[in-house]
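A single protein chain has been omitted from the complex, and every remaining protein chain is retained in its original position.
The chains carry the letters A, B, C and D, assigned in the order they are written, with residues numbered from 1 in each.
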Amino acid sequence: QSDGSKKVMVDGSSTVFPIMEAVAEEYSAANPDVRATIGVSGTGGGFEKFIAGETHISNASRPIKEEEKKLLEEKGIEYTEFKLALDGLSVVVNKENDWVDQLTIEELNKMWSESSEVETWADVREGWPEEEIKFFSPGSDSGTFDYFDEVVLQGEQIRRDAALSEDDNVLVQGVTGSKNGIGYFGYAYYLENKDELKVVPIVNSKGEAVEPNQETIQSGKYEPLSRPLFIYVKHEALKNDAVYDFTKYTFENAGKMAEAVGYVALPDSEYKDAIQKIKEIAGK
Amino acid sequence: MEANVRDMIKEKQSNRKLLQVSEKAAPFFFLVCAVISVLTTLGIIFTLLIETVSFFERVSIVEFITASEWYPFSEESPSFGIGSLIAGTLLITFIAMLVSIPIGLASAIYLSEYATPRARKVIKPVLEVLAGIPTIVYGFFALTFVTPLLQAIIKDLPIFNALSAGIVVGIMIIPMIASLSEDAMNSVPNAIREGALAMGSTRLEVALKVVLPAAFSGIIASFVLGISRAIGETMIVAVAAGSTPRFSLDVTESIQTMTAYIVQVSMGDATYGSTIYYSIYAVGMTLFVFTLIMNLIAQYISRRFKEEY
Amino acid sequence: MLESVAVKKQPKTVSKSVYKINDFNLWYGNDQALNEINLDIPANKVTAIIGPSGCGKSTFIKALNRMVELIPSVKMTGSIMNDERDIFSSKYKVEELRTNVGMVFQKPNPFPKSIYENVAYGPKTHGIKKKKVLDEIVEKSLKDAALWDEVKDRLQENAFGLSGGQQQRLCIARCLAIEPEVILMDEPTSALDPISTAKVEELVQTLKEKYSIIIVTHNMQQAARISDRTAFFLNGEVIEYRETGELFSNPSDKRTEDYITGRFG
Amino acid sequence: MLESVAVKKQPKTVSKSVYKINDFNLWYGNDQALNEINLDIPANKVTAIIGPSGCGKSTFIKALNRMVELIPSVKMTGSIMNDERDIFSSKYKVEELRTNVGMVFQKPNPFPKSIYENVAYGPKTHGIKKKKVLDEIVEKSLKDAALWDEVKDRLQENAFGLSGGQQQRLCIARCLAIEPEVILMDEPTSALDPISTAKVEELVQTLKEKYSIIIVTHNMQQAARISDRTAFFLNGEVIEYRETGELFSNPSDKRTEDYITGRFG
């Protein structure tokens, strides 16, 4: 199905979708004869289709897992992982919350993990009000959750009374709606709702409290909560001119597009390297 | 043209091969159509069963039934107690029926027994439009309108809660129950209604004592379709009820239904071939069995109470 | 049966009338169906309404218990008094009127319930709850409707299992159960076979002892057989209204004569 | 009309019979509805079937065109010959039988189509497609059914807009359109008013010139008025079958006499 025809099939993460949509929009305008489609099946769903041979490019908001690698190997599918952009997981509280000035990873862990004994703000830090905290988190099956789980909870389960939703907008609503709410989600959702939310600076490994923004995320200062977004490209597909051209176009424009839709671009050099790499793979 | 029709017919009679063929072929074709519905069911069972088996190879069926929690996403100690999802589903269904049965039935009675034909002609289609609104629209309606409204009444109501989602599922089902019950009541012959009115019955008495019992099986059928719809409703709950499986009957808490879980996983991050991936089929199977039982009960009821007229 | 004949000879209230209709007009939309009706219907008699199809018989009888108002386009003028009470006045509730005035329809229309429930429906509706009283009422009404012997062993069976004639008598029993004063009958036998018809006719004779009966029929023999007075309707007007015997033997209007001699209709 | 009277006096085929029924029995499940029927029905005559309700009249007439077989529980023995052909033989297709034998039902049952389509339905069904031929057939059939003048300007209107009597004549026209040899009529006037009844009766008289007619009625006057021969059924048996005049004036069986004098039924 993939050869000869001018089709580019992309699917996967909902987090990455806006970037790829923007790329495809521009690309289609410039190359109306190429038919690029971007699906949203979630990172896992995207890999599922990638493995089944239904797509050329898979968007992912986390690195590929061992099981998925194994299945690809079994099928004899060769592919390469590329970073596409950066996302800064933003921890936010209600606008009226005037006590939280910063949080450490340990505090986050203490607050969010299942075994947590934290009920009120006072349990987090002395001097904070004795009011019950409301927790909002992305659904447990999303890339964002996965990352938070890995970095903050370190494998522990998330507390049971956290409100989970697959839709980050809903989380925004939750935190804006409750004075003692705290939540986290992708940088873009914070950026769009800056005025209604207060972002919490997170203490990084160097001991500085850093607020997420373009600069801190790109430079890596905002850590450990900034994470890379990926695309996985099938080698076989790059032999197809349309896919090759599309992929190249993607890396040429990803930075600009990522920022347009609320993410953070990688340093330019990384895109250059990526283009170099696909040239090699395609043998051009 | 004396008697020539007879001859014409005789003549045509001899070359009616085509007719005879279609006479034989038609029932066969229709049988094939009917069998496709059976194939669909088999297809569903087959699809669900295969993957469900893979699931039960990883998770024991005992755990599936008895574990008290549904938390498949933990890497170290996932737990697969379907009970929590079932509780969520039943909770939503229960709230929805509490809303939709009284209101739907009352609307049906109003339309069929009180409204003027003109009012009926206007209102019924309006209700049917209500039935056609995509559930995703209802979902956001629940989240951004009903929940804040409820929060004004119930302090501390979390943004995701079974109550709001259940009410809106109920609202979504109202037109269906109203419309189908109205049909059932409408098909009660007018002569019966007149008989009762002529005895000095009020409209209310005619409706409750004569028409309702006569239309009982049709009305029950509409309830059951409503319940099935509530059990199977996906987008409203996925948006407004949260995604926290909970084995509790507290309507003010966030819950998760079976359907919402399936969407969550199919939209999410789960690895193809992982236990989580297979779990959606096991949940789908449970859902299927649930609606199946519902429907069997319904068919029994409606056969049992059918009043002939 | 014998009793009834005995009573026939000495009607209790010869002069009392159950219905007084004055200058009554009725329209369906713009079509006038009844035109200046003036009638005085006696109590404890059988009054027959005859006339060709479409002359307004059914319309008239349905006006008497205001069932005609179920058709939205209906407009009426004039007055109808039932026992000295204006049936259109807001004080005389339509439900009360219909309790006083029972009706039996052309096609038997039992409720899809048991025989017992059909008869008990009226009393129950009117607030009689005691099982014993209800049992008595059911038995009495079915006996009065000459149906008791045929159904006494199957009172709990569905009424739809009865034959047409039985169903019609059941409808009469249902109507008797609330002891109305007037019974309106709209061609009650036209859907019935001759045997059932005879039974119902007989029954009508018996019933007039206690009830005032107004019966619509397009069967002139029937009118002649069972009624005391007859009104002949034509095109929504009352052409002639007299003692039945007189009307049939000696019609005063040419059109009546033409009709009863079968020249039209 | 006049022609028909002329023809009546010299029937073409006096002795020919359209139906020969021998030892015919019919059961609904385990209930026998027809018992050892033996009848010989003449061509180009009107044969009336009378008898009280439930005696098997409808069952019998529906057996003649095998419509009774639509009821699944029916079992039959004996033979029925139509024009020397066994109607139950596999050579005589049931569709062919029903083409030769038309039927008119108790309640007029036109199709919810235009008047034209109602009449054209039969010919079309049998493969006649030409518009011109169809037009001719429709006109002729409606004329034969004495309906043409009343409907010729509204052939494209829905048949449900016709009055009951017109609908019944339309059903007769529909039946005539395929020129059957026999017409079965099951109480064709019992749902009609007297005027329409008279029209249909007249029509039956005219039709027997070309068709053999078997008519069920529970109206003895009607049977006496329009039929040449009458069969009296009772409890599924033929009690008496003779020239109509003789049967009514001089019944040979006590039960016949009781029935026609109105002692029962």
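Assume a contact is a pair of C-beta atoms (placed from the backbone, for glycine too) under 8 Å apart; a residue touches a chain by one contact, two chains touch by 3 or more.
Convention: contacts and distances are computed from a predicted model.
Peer 1: What is the protein name, per UniProt, of the chain that does not appear here: "Heme exporter protein D", "Pyruvate synthase", "Cytochrome bo(3) ubiquinol oxidase subunit 3" or "Phosphate transport system permease protein PstA"?
Peer 2: "Phosphate transport system permease protein PstA"
Peer 1: Wait, the hidden chain, what does it touch out of the ones we have here?
Peer 2: Checking the complete complex, the chain left out touches A, B, C, D.
Peer 1: Given the contact definition stated above, which residue among B:92, B:215 or B:280 touches the chain not shown here?
Peer 2: B:280
Peer 1: For the chain left out of this view, which of A:37, A:154 or A:276 touches it?
Peer 2: Missing-chain contact among the listed residues: A:37.
Peer 1: Among D:37, D:50, D:67 or D:192, single out the residue that touches the unshown chain.
Peer 2: The single option touching the absent chain is D:67.
Peer 1: Given the contact definition stated above, which residue among A:79, A:112 or A:189 touches the chain not shown here?
Peer 2: A:189
Peer 1: Spell out the interface residues on chain A facing the chain that's missing from view.
Peer 2: Given the touch definition above, chain A has residues 1, 9, 11, 14, 17-18, 20-22, 24-25, 28-29, 32, 35-41, 45, 49, 52, 54, 167-169, 186, 188-189, 191-193, 257, 260-262 touching the missing chain.
Peer 1: Using the document's contact rule, name the residues of chain D that touch the chain not shown here.
Peer 2: Residues 65, 67, 70, 95-100, 102-103, 105, 107, 109-113, 121-122, 124-126, 158, 160, 171, 174-175, 178 of chain D touch the chain absent from view.
Peer 1: Go through chain B and note every residue touching the omitted chain.
Peer 2: Residues 19, 22-23, 26-27, 29-38, 40-41, 43-44, 47-48, 51, 102-103, 106-107, 109-111, 113-115, 121, 123-138, 140-141, 145, 171, 174-175, 178, 202-205, 207-208, 224-225, 228-229, 231-235, 259, 262-263, 266-267, 280-281, 284, 287-288, 291-292, 294-296, 298-299 of chain B touch the chain that is not shown.
Basically, only the chains that are shown with their structure count from here on.
Peer 1: If you tally contacting C-beta pairs, which comes out ahead, A-B or B-C? Let me know.
Peer 2: When the contacts at B-C and A-B are counted, A-B has more.
Peer 1: Distance-wise, how many Å sit between the C-alpha centres of chain B and chain C, to the nearest whole number?
Peer 2: 48
Peer 1: Would you kindly tell me how far, in whole Å, the mean C-alpha position of chain C lies from that of chain A?
Peer 2: A distance of 83 Å separates the two centres.
Peer 1: Would you mind pulling out the distance in Å between where the CA atoms of chain A average out and where those of chain B do?
Peer 2: 37
Peer 1: Check each residue of chain B and list the ones that touch at least two other chains.
Peer 2: none
Peer 1: Graph shape for the chains shown, where an edge means the two chains touch. Line, ring, star, complete, or other?
Peer 2: The chain contacts form none of line, ring, star or complete graph.
Peer 1: Considering only the defined contacts, which chain C positions touch chain D in the complex?
Peer 2: So the residues of chain C touching chain D come out as 52-53, 193-196, 218, 262, 264-265.
Peer 1: Given the complex with chain C, which residues does chain B contribute to the contact?
Peer 2: Touch residues, chain B against chain C: 116-117, 189, 191-192, 194-202, 205, 209-210, 213-214, 307-309.
Peer 1: List the residues on chain A that touch chain B in their complex, please.
Peer 2: The contact residues of chain A facing chain B are 13-14, 40-45, 47-48, 51-52, 61-62, 65, 67-68, 71, 134, 136, 139-143, 145-146, 155, 157, 160, 162-167, 170, 173-174, 177-178.
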